[in-house]
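The complex appears here minus one protein chain, its other protein chains still in place.
Moving on to subunit A:
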């Protein structure tokens, strides 16, 4: 299946109107919300604004010689990935709007200053590097896909994962992560993104459906909006201003 110019197309080119999936589990980590209970409380309190600062997680399960390669964003993603079992059949969809933006910005500054960039930082600034690091450390030969889609990154990640499930994947680990932009870029940013990593494990099933509806969302949903919806008893959440919706199946 592919998502092409606003429509979901099956392998035979036919338009697919809805994608159904089950949600096996979720995991999330942020500097100020480190346990599942913290996230449930946050959702129950109406998702109050979160701190933009904070320390990185320990990722205790990862060998230090590999862990040293990851910065805070990567470590948050690794922390949630390590809450799943290594599973070759469970592909990973890594969805992040800006990726390792702190590191990428540092690289650009260094390139301008000295014309010599850190090979280690460069190797980890590739968008799929963190997921790759995880598969190496865990000897988990899962398929990895990395994507970024601006303000529609949450929708794009959900679509990719749900399409893989619809195409027969037994399980898909959908990892969302982002962190605040460096000061240099903040004047151009929409509302600040606090640091977070969220993993949704999709399986075949009928818990949720992605479909297009006449809807009037004021803004595209981010991954935290999606998790908040999952943790609530709301019937649906608008994913995009263009009308894509994630709904609970009755």
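Methods note: a residue touches a chain if its C-beta (ideal position, glycine included) is under 8 Å from a C-beta of that chain, and two chains touch if they have at least 3 such contacts; residues count from 1.
The definition used in the following text is that contacts and distances are computed from a predicted model.
J.: Determine which name in "ABC transporter, permease protein", "(2Fe-2S)-binding protein", "PadR family transcriptional regulator" or "Acyl carrier protein" the UniProt entry assigns to the undisplayed chain of the complex.
T.: "Acyl carrier protein"
J.: May I ask which residue of A:118, A:213 or A:242 touches the chain that does not appear here?
T.: A:118
J.: Out of A:49, A:65 or A:218, point to the residue that touches the absent chain in the complete complex.
T.: Within the whole complex, the residue contacting the unshown chain is A:65.
J.: List the subunit A residues touching the unshown chain?
T.: Residues of subunit A in touch with the missing chain: 64-65, 67-69, 114, 116-120, 123.
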